[in-house]
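Of the protein chains in this complex, one is absent; all others appear in place.
Chains here go by letter, A, B, C, D and E, matching the order in which they are written, and residues are numbered from 1 within each.
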Amino acid sequence: MGAIKKFMYINRTAPYGSIYSLEGLEVALIGAAFDQDVSMAFVDDGVFQLKKGQDTSKSGMKNFSLAYSALGDYDITKLYVEKESLQARGLTVEDLMPLTYEDQDDDYQEKPSIRVVDSEQLADIIAEQDVLLNY
Amino acid sequence: MGAIKKFMYINRTAPYGSIYSLEGLEVALIGAAFDQDVSMAFVDDGVFQLKKGQDTSKSGMKNFSLAYSALGDYDITKLYVEKESLQARGLTVEDLMPLTYEDQDDDYQEKPSIRVVDSEQLADIIAEQDVLLNY
Amino acid sequence: MLHTVNKSPFQKNSFDTSLRLSRKGSDILLIEDAVYAALKDSAIAKTVKQAVTTHSIYVLEPDLMARGLQPARLIKGIQIVGYEGFVELAVKNDKVQSWL
Amino acid sequence: MLHTVNKSPFQKNSFDTSLRLSRKGSDILLIEDAVYAALKDSAIAKTVKQAVTTHSIYVLEPDLMARGLQPARLIKGIQIVGYEGFVELAVKNDKVQSWL
Amino acid sequence: MKFGIVINEGPYQHQSSDTAYHFTKAALAAGHTIVRVFYYHDGVNNGNNLATPPQDDRDIVKRWSALSKEHNLDLVVCVAAAQRRGIVDADQAKRSGKHAENLADGFRISGLGQLIETGIEADRLMVFGD
Partner (left out) sequence: MKFGIVINEGPYQHQSSDTAYHFTKAALAAGHTIVRVFYYHDGVNNGNNLATPPQDDRDIVKRWSALSKEHNLDLVVCVAAAQRRGIVDADQAKRSGKHAENLADGFRISGLGQLIETGIEADRLMVFGD
């Protein structure tokens, strides 16, 4: 199939209000098997997908938030969170799930997957991608 | 069935981008047979539903804008358009289709159905309704 | 009169419109993604704090919980209700408008 | 890079985000309800006029026509394309991002 | 008190059908009556009995059917909206020359007049959508 492509999943929707985030996560997990260069961006209400402490017991929906913890095991280790989106929502990175991965190139040390970037940095990262999918 | 109720259809979506406005108009036309006190409000992007000169020939969708002209014949004669929504979109009432009805209580004179009201007036009108449907 | 809102105020204009087109003294219930409007320290918190002084604002607990929002994070004066409370608000008010 | 936007800027934040997260010099194509962003004299016209100086902004003619928007009503500098032009923009740019 | 329920979005894609379901259950538990649940726009997809959601998730279509059975609820799918989107009962399938029907138990197909009637009969009309 030729060269490795840069895939980015851009998440802009909150969880539960619509299914995009859940079905978007399913794409990311399946896509991990294809050995491409994968990253995810969390922008606008997408930052709420990573909020700690989700509990769907009273609303009867499927709580899929724990699946984000699996991303590291699937070698999806670049989770870009836009600083401006966090700030507008009164959140800090401490409000987010502490997602990590084991760095194979650094003696399997556990490192944070979440990288807070500002709009300008994220615009540059988006401009470097080959394939962009939106949830 | 008892007393006549005040039904209001509140239209907040633009035409064509989604089907709400078309299917909402179908409700209004069917509902006219039930002899209730019916009015419609056009708010936010809903004001675009009444824009003159819609032409779907190149986009292949169904042009349903002419059906608004039929509202008068169905005794739906109170079309409230929010002034603030028009202004925010750079529109004036001259941009809208000239919808009219024949006033049975005034020698069948042709009168305009569109009534531009400000937010505060519309809030009062909404508060007087019994049944509110949203498109 | 009861107004419900179900969209995030950061994403769509439904919450703004509910404030503009509801009379003072009305009840507003935030459900689904609209519960984010209740967050302290957000870019719209000032608007919401002001709204709490003119309207009675409620937020649906099952939707708060699903989204991981603790009561301590909410703007003061916003009241938390469950589905039973949602029904009670609809009974107490003589009409309901949904801002979608 | 081509960015497409399909939501009304009066209703949803997609257009704002497309401006914030696209590099200067990018192409932005307004389709579906996003064509309303091209209107002169609107509450957001100032932002759009500014964007025309930093980005190339296009608008899809079939969607303009469906909504009854005449070319004379558009902000100067916005270019009108058809579905063929949409394809050409996607060919010319090496990647495409859809702001929904 | 008599409630009417309107659902304008399909299952799963948006939360509307979930919220409407929990509201309806809570209203019934509080002793209220449900005049009718009316499905409009993509809401008609709540009545598609060919759905098989994952086993670890709720089954939204079956849940409505079960609630209808338990409380004798009138679940009405709008015929015009259903035709556009491919939700048909045996009668509709025959009329439109389709090879199958896919309307779930407890649902029936009827006209928009039923929506207006719900508004007239109910003390409160609750709209759930996107």
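Everything below uses one rule, namely that a residue touches a chain if its C-beta (ideal position, glycine included) is under 8 Å from a C-beta of that chain, and two chains touch if they have at least 3 such contacts.
The model shown is predicted, which means the values in this text are computed figures rather than measured ones.
Under the touch definition stated at the start, the shown chains contacted by the missing one in the entire complex are A, B, D, E.
Of E:6, E:20, E:34 or E:61, it is E:61 that touches the chain left out of the display. Across A:26, A:55 or A:102, the residue that sits in touch with the chain not pictured is A:26. Think of the hidden chain as still there; on chain A it touches residues 1, 5, 7, 19-20, 23, 26-27, 30-31, 33-34, 36, 130-134. Remark: the residues of chain D touching the chain excluded from display are 6, 31-33, 62, 82-84, 86-88, 90-91, 95-96, 98, 100. Remark: the residues of chain B touching the chain excluded from display are 16-19, 59-62.
The rule is simple: only the chains that are shown with their structure count from here on.
Chains that count as touching both chain A and chain C, per the definition above, are D, E. For chain C, the chain with the farthest CA centroid is D. Just to note, of B-D and A-E, the chains joined by more C-beta pairs in contact are B-D. In this view the innermost chain, defined by its CA centroid being closest to the centroid of all protein CA atoms, is C. Between the CA-based centres of chain A and chain B the separation comes to 43 Å, rounded to the whole angstrom. Annotation for chain E: residues 8, 15, 22, 125, 127, 129-130 touch two or more other chains.
Multi-chain contact residues, meaning those touching two or more other chains, occur in chain C at positions 6, 10-11, 13, 32-33, 62-63, 82, 95-96, 98, 100. Looking at which chains touch one another, you get A-C, A-D, A-E, B-C, B-D, B-E, C-D, C-E.
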